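A single protein chain has been omitted from the complex, and every remaining protein chain is retained in its original position.
Chain naming follows the written order as A, B and C, and within any one chain the residues start at number 1.
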Amino acid sequence: MAIAMDLASVTSIWLAALFTIWAYSYTFRDNVWFKFAEHIYVGAAAGNLIVLGIDNVIRYGWLPLTKGSMLYIVVFLLGILLYSRYHGKYFWISRFPLALMVGIGIGLSMRSTVTSEFIAQIQSTVTMKVLGVADPWTAFSNLVFIIITLCVVYFFVFTFPGIHKGNLGIISKIARYSMMAAFGYSFANGFLSRVTMIFGRLDFLKSQWLPLPGAMVALPIVLVLLVYAMLPAEKRPWPKPTKSK
Amino acid sequence: MSKQEKNIWEKLENLPREFLYGLLLIAFIVPMINPMGLPLPVTPEVKKWYDTIEALPSGAAIIIDQGYSGGGEPECGPFAVAVYHHIFRKGGLRVIGVATTQEGPLLWDKAMAEVNPEKYGRKYGVDYIMLGYFAGVETAMAALGKDLRALTSTDYKGASLDQYPVMQGIKGATTVNLLICYTTGGDQSEGWVRQWYTPYKTPYLCNVLALMMPTMLPYMKAGQIVSLTSGAQAGQMESLVKVPARGIAGADVMTFTEILVSAFVVVGNIAYFGRRASKKKA
Amino acid sequence: MLSIAAVIVMADYFLKIPGTSAVVTDLQNWGVILSAFALGYGAVNLFYVHTRHISRRTPGQWPYSICLLVMLVLFSVVGVSLKYTGPEYQWLYNSTLFALSATIYSSTGFYIASGCYRALRARNSEAAILMIVGLIVLLKNAPALAVGVPILVTMENWLSSVPTTSAQRGIMMGAALGAIALGVRTMIGRETGFLGRLTEAER
Partner (left out) sequence: MLATGRIFALGTLIAIWIFALVSMMMARKKLPSFRKLAGLDALPEMVGRAAETNKSVHFTTGGGGSLTDPVLPQLIAAMAVLGHVSELCAKYGVRVVYTVFLAEMMPIATEVMRAAYIKEGKGDAFNAEIQVRYMSGDQFAYSSAVQGYAERERPAANIMIGPFYAESQLFAETFFRVGSIQLAGTARGYQIPFFAVVCDYLLIAEEIYAAGAYLSKDPAQVGSIRGQDLGKALALILTILGVLATVAGSSIINDLLKM
């Protein structure tokens, strides 16, 4: 990393490094540095969304319109109608574009859920072989698989409360236990993903920021300031007239 | 509850989070400063991924979905970078980048800066290209499969596709030999199966977050995905490609932190039962 | 309007009527455009709230509000005038947004760790299952440990492919039915609180 870098990359790394440290600080305790980073983030994100939003409008609305799809005038009108909400009397007009959006969403949701989350799931369950498999362990696993799937579906039956009582209660019990196993699995597995992510950030600090001139000096200063900011006002060695809230 | 009443078990049960997080940070930092090169086995899936690319004929076109978000870069990025190294070093392959997340093109630039294809003598427009972001996830995938030129006539910087030799003869899924997707979203990883594998049978390599593995495994079992890997396996890919980077360095960290958190679980339970036992005595 | 859009989108998928697929592509583009327009709501709201904080000098808040608005304006101006694929925007993105979103995303790791400590406890039989499965997975995910103790890998594979996948499948099938029934309710205007009820009341 001894290559001389231009000023732009250096400042970029410094900023990114500081924001990284401040953003992590919240996990320990809320403090003013985090609050600063949080507001920078929200502002930047809002700006970013505006930029991407304008890009989307141009790409998916303006270009087709200039290519002659006159129907797209309607959508621009609808988009503007969204803002009728701010009008005292005609605010209800904004429901039309909203209804259109909801309609598209409902349509997409119905068509994709019924195939991929319902039929396809039944299909791959019924093709599991319980007999005629060479390996008895696989056969057993498949059987367990099918039983658990059936039990969990059964567990969600709402309007026939009788079927969860008495001897049939065992089905709900199996369902609950296997769901707990599934949750335990995913919860613990989730940690692995995050480890690689935290590592990525720490590695950035270590191999990109710290080698820069001055960073080794800045790190302790930044950390001390952070700890100071985390202390409750009355415990601070040096009083400061900031009030929270 | 007064302070005297709090016995050691209760204190242990409610360790302050700052203390736990401090331990966790130490578990990150120690192996980072002091890499010990703990063994890192290469799993069959990663090997299969490597072999699939190795087996591609010269001139083959690969479509790559840079489908992760900025937040997921630390996990998906290292694996993607290792694969780019592999592709560009092997040579003779055409890389067509697309993005199903809005940040994709920006992250593609980031990955390219890290890989530096020029180092292997590969040029933009000749060996690789980025077409840009396509909104609508599955609709976009379907449209790309049918005829990508109907969807866009320019690359992500707005230059016409016709001037680039890499795009010659590329129309849709039928003219592409391999599909790769790096993603942090289930909509993407499953969408490509539905929109590309199902209709066109394009061989599909997929790299997801570790926590998405259980949901995605059935697709690999059914043969719809050639190789499914998680970002946490980047170290293995790096050791196969022989470009050690973030992934290998991260492997030691994984061992340390996972064992530490296992210890958290064990200690938490000991404290819980210890307190129950001491309560019974009292 | 709502139901018509929904029916068109579904018809395109299930029936082969010439022309519908073009209409649906258009509709989906419309969705993207309308969402982009709706983003304006958010921007307007942020602007309104924070300019007020600044003009009223809300203690402990107004300096932050200035930062927020400065960033908002900076990003939009640079992004729109210099194109968001340009190097200037890339610089802005890498120094702030990227660093912050990657960090906040990864900080979930800390929360999962403390969650493991506090919540994975064998309080009853259900919690015990959760805890044991979690522990096996944690241990297996330590690469060096998995090499030494291969049984962990076998156990983890089984847990992943049998109970986890099957339970998730059951949950998914139920959820699919729930989503469909809710769609029906919305289409015929019987879902409380979503557009339908209010129009009636105000009429």
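Convention: contacts are C-beta pairs under 8 Å (C-beta built on N, C-alpha and C of every residue); 3 or more make two chains touch, one makes a residue touch a chain.
Keep in mind that what you see is a predicted model, and the values were worked out from it rather than measured.
**Student:** For the chain that does not appear here, which of the shown chains does it touch in the whole complex?
**Tutor:** Result for the missing chain's touching partners among shown chains: A, B, C.
**Student:** Please identify which residue in A:Ala17, A:Val57, A:Val75 or A:Val102 touches the non-displayed chain.
**Tutor:** Of the candidates A:Ala17, A:Val57, A:Val75 or A:Val102, A:Val102 is in touch with the missing chain.
**Student:** Of the residues A:Val130, A:Leu168, A:Met216 or A:Ala233, which one touches the chain left out of the display?
**Tutor:** If we include the chain that is not displayed, A:Val130 is the one touching it.
**Student:** Determine which one of A:Ile21, A:Val42 or A:Ile198 touches the chain that has been left out.
**Tutor:** Touches the omitted chain: A:Val42.
**Student:** Where the complex has a chain not shown, which of C:Pro59, C:Gly86, C:Pro150 or C:Gly178 is the residue touching it?
**Tutor:** Selected residue, touching the omitted chain: C:Gly178.
**Student:** Can you list, in ascending order, the subunit A residues touching the missing chain?
**Tutor:** Spelled out for subunit A, the touching residues are 23, 26, 30, 34-35, 37-38, 41-42, 44-46, 48-49, 82, 85, 91, 94, 98, 101-102, 104-106, 108-115, 118-119, 122-123, 125-132, 146, 149-150, 153-154, 156-161, 164, 179-180, 182-187, 190, 244-245.
**Student:** Give me the subunit C residues in contact with the hidden chain, please.
**Tutor:** Touching the missing chain: residues 10, 13-17, 28, 31-32, 34-35, 38-42, 45-46, 49, 97, 100-101, 104-105, 107-108, 111-112, 114-115, 119-120, 130, 168, 171-175, 177-186, 190-195, 197-198, 201.
**Student:** Footprint of the hidden chain on subunit B, which residues?
**Tutor:** 17, 69, 71, 186, 211-212, 215
Basically, only the chains that are shown with their structure count from here on.
**Student:** What chain is the most remote from subunit A, judged by the mean position of CA atoms in each chain?
**Tutor:** B
**Student:** If you average the Cα atoms of subunit A and of subunit C to get two centres, how far apart are those centres in Å?
**Tutor:** 4
**Student:** Measure off the straight-line distance from the CA centroid of subunit B to the CA centroid of subunit C, and report it in whole Å.
**Tutor:** Distance between chain centres, rounded to whole Å: 18 Å.
**Student:** Which parts of subunit B, given as residue numbers and ranges, touch two or more other chains?
**Tutor:** Residues 17, 21, 71-74, 135, 210, 213-214, 218, 232, 254, 257-258, 261 of subunit B each touch two or more of the other chains.
**Student:** Can you list every residue of subunit C that touches 2 or more other chains, as numbers and ranges?
**Tutor:** 28-29, 32, 93-94, 97-98, 101-102, 104-106, 109-110, 112-113, 116, 120, 131, 134-135, 138, 141, 160-161, 164-165, 168, in rising order.
**Student:** Name, in rising order, each residue of subunit B that touches subunit C in their complex.
**Tutor:** Going through subunit B, the ones touching subunit C are 15, 17, 20-21, 24, 38-41, 69-74, 105-106, 109-110, 135-136, 139, 143, 156-157, 210, 213-215, 217-218, 221, 232, 235, 251-252, 254-259, 261-262, 264-269, 272-273.
**Student:** In the complex of these two chains, what residues of subunit A are touching subunit C?
**Tutor:** 8, 11-13, 15-17, 19-20, 23-24, 26-27, 35-57, 60-61, 64, 69, 71-72, 75-76, 78-80, 82-83, 85, 92, 95-111, 113-114, 117-118, 121-122, 125, 141, 144-146, 148-153, 155-156, 175-192, 194-195, 197-198, 200-201, 242-245
**Student:** State the interface residues of subunit A toward subunit B in the complex, per the touch definition above.
**Tutor:** Subunit A residues touching subunit B: 27-29, 52, 56, 59-60, 112, 116, 124, 182, 185-186, 189-193, 195-203, 206.
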